[in-house]
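Every protein chain of the complex appears in place save one, which is left out.
Up next is chain A:
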Amino acid sequence: MRGRWKAIAAVVLSGVLTVSGCGGSDDEGGGDASQVEVFSWWTGPGEADGLEAMKADFEKKNPGIKFVNAAIAGGSGTQAQAVLASRLQNRKPPDSFQGHAGAELLDYIKAGQIEPLDDFYNENNLRQAYPEQLLQQITYQGKIYSVPVNIHRSNVLWYNPGILKEAGLSGPPKTVAEFIDALKAVKEKTDKVPLSLGAQWTADHLLENVLLGDLGTDAYNALWKPGADWSSPAVTKALTDFAEILKYTTVEAASTDWQGAAKAVVDGKAAFNIMGDWAYGYFVNPAPNGLGKKLDTDFKYAPAPGTDGTYMWLSDSFTLPRGAPHRGGAIAWLKEVASKEGQDLFNPKKGSIPARKDADRSLYKGYLEYAINEWNKPGIKLAGSFWHGVTANKKWHTDIDTAVGLFLQDRNVGKLQAALVEAAKNSSQ
């Protein structure tokens, strides 16, 4: 009897296993160029239009390749990255996926999930097309793993000119010390919020700007090298300033995301906000996708205090996953992403600037004109944004976020610095 039971169980079990096990075959795909599945988190206004424009150009140039848009909604890709992680672990990668250029890709690189693209860069003469510092900063152990399509700037100070006038300030602060004085002036002389802040991650964004402003570009960049010294007095000074600046923010910060915080400036409720330049599109675009505000009257911009002459950049880039089912299609897509036409079609819509040096500058107006001129200015220094994936891998990034989150509660600078030292040590980057 027991034998028969076992036999039945075995039959049923094997049935289940065949059902669940099918589809596990892994074809290598070689140079299949019949289609390309492009995975991104570009679903919002502007970015989705930019992707659509690039797709149209791609299909015109590659009539035989079917473009499959596998975009997943969710700000800065948190949901998309969770889906991507499971697809990569199941060895079912898309043909190309979006990722922030730089250290955020390290987990994929170490897991052997994406291929180096040095040959692709050489064949398409891309080493001359991109700024040298940018390529240096996205090179890992001598190899490049992604193709940047755009550049955003992290170190932008948005301010309300009316409130600054009311507070008796002649212009935006140039250093972190001036910034703290300006915040104080706003607090004392007006009834407005000195610095609007959003949820925890916007404090991380503020932290990277204060670190850059206080330490300077070289010392900031050195923080992300192996064996960096996070316990130095210079870092203590920057963190003390960070703590001081946070005193001028709102109690309801945690209830607001970056949009709410940025909106407070153009609505005349707050004097300053430090946010990346995606805020610009949000300010000027007509409703419902933006606030329809005017540059110079409703708001103005300046480099974040102490960071003029440095471009703290972040970049969306595309990769070539190992075992991409349609490798030929993926290569064709990467060519589109790297091309001058592709980048000039995408970026004006997305509200960012091309990573390439040879873009058509007449397409970029208002703030973007300033951004593209800064990006291509001789002598500009580049610093990678840690919060937006350039200089810190996922583990380091999350650990700093935790340290900042705890700091927002206890406001203990010593503990914050100790946690940052620990985070750098544990990053295994």
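The definition used in the following text is that contacts are C-beta pairs under 8 Å (C-beta built on N, C-alpha and C of every residue); 3 or more make two chains touch, one makes a residue touch a chain; residues count from 1.
Here, contacts and distances are computed from a predicted model.
Entry comment: the absent subunit's protein name, as recorded by UniProt, is "Sugar ABC transporter permease", drawn from "FAD-dependent oxidoreductase", "Extracellular solute-binding protein", "Sugar ABC transporter permease" or "Thiolase domain-containing protein".
Of the options A:Leu135, A:Ile380, A:Leu406 or A:Val421, the residue whose C-beta touches the omitted chain is A:Leu406.
The chain omitted from view is touched by exactly one of A:Ser34, A:Gln89 or A:Gln128, namely A:Gln89. Across the interface with the omitted chain, chain A contributes residues 1, 4, 8-9, 12-13, 16, 20, 78, 81-82, 85, 89, 107, 110-111, 191, 193, 199-200, 250-252, 254-255, 269, 394-395, 397-399, 402-403, 405-406, 408-410, 419, 428.
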